[in-house]
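My structure is below; once you've seen it, I'll send some questions.
The complex is shown incomplete by one protein chain, all other protein chains being positioned as in the whole.
Moving on to chain A:
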Amino acid sequence: MSKEKLISRYNAAERINHWIVAVCFVLLAISGLAFFYPAFFWLTGVFGTPQLARIIHPFVGVLMFLGFFRQFFRYWHHNLFNKEDIKWMLSVKQVLSGHEVGDTGKYNGGQKGMFWLMTGCLLVLICTGVIIWRPYFAYYFPIELIRVALLLHAWSALMLIAGIVVHVYAAIWVRGTIRAMVEGVVTHAWAKKHHPRWYREVTGDKHKP
């Protein structure tokens, strides 16, 4: 198959942006789970020592937030829900069996839901993260607020991790998707099957199947 038949989905800047956020997420999830689950405390070793993990985790968190912030402004307008997304979500069982539903644009209902879940979690994580950040900021907040922030930080982090598990699995399951974020391109067949409306937009194909 010739190179011309491939469709560009993510440019280099978008891909680099995504992978910076992704690497930050992995480091944060590993060290964060270490702080949360006593039996996995040894995972603090991802940053060398437990003390270093405590020190570095929040800085990586800020980097992830900034990276995600940039992504948010790249993609938010592609992630507003419409009727087709409702149709997609109501037929999610059929989608999971491999049969696409609805005239999906750049993102389907599930991806849009994931986008807003990530956005919500990131906002909660950055706000609560600053409140519980020792030794720099925690001193400025009352203890009751710090307690609530600790709970919300853990809770939203766990939601995000569960969400990312789904995000990663979806990318693995739907063949050709990882290539979109690594090489930046997808095949016509991929685009036609999974994102028909987006396919018509980028190819100028007016024929609606």
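The rule we apply is simple: a residue touches a chain if its C-beta (ideal position, glycine included) is under 8 Å from a C-beta of that chain, and two chains touch if they have at least 3 such contacts; residues count from 1.
Note that in this section contacts and distances are computed from a predicted model.
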Among "ABC transporter permease", "Cytochrome c domain-containing protein", "Acyltransferase domain-containing protein" or "Formate dehydrogenase (Quinone-dependent) iron-sulfur subunit", UniProt-listed name of the chain not shown: "Formate dehydrogenase (Quinone-dependent) iron-sulfur subunit"
Where the unshown chain meets chain A, residue by residue: 1, 34-39, 41, 44, 50-51, 53-55, 96-98, 132, 134-135, 138, 143-144, 146-148, 150-151, 154-155, 158, 161-162, 165-166, 169, 172-176, 187-190, 192-194
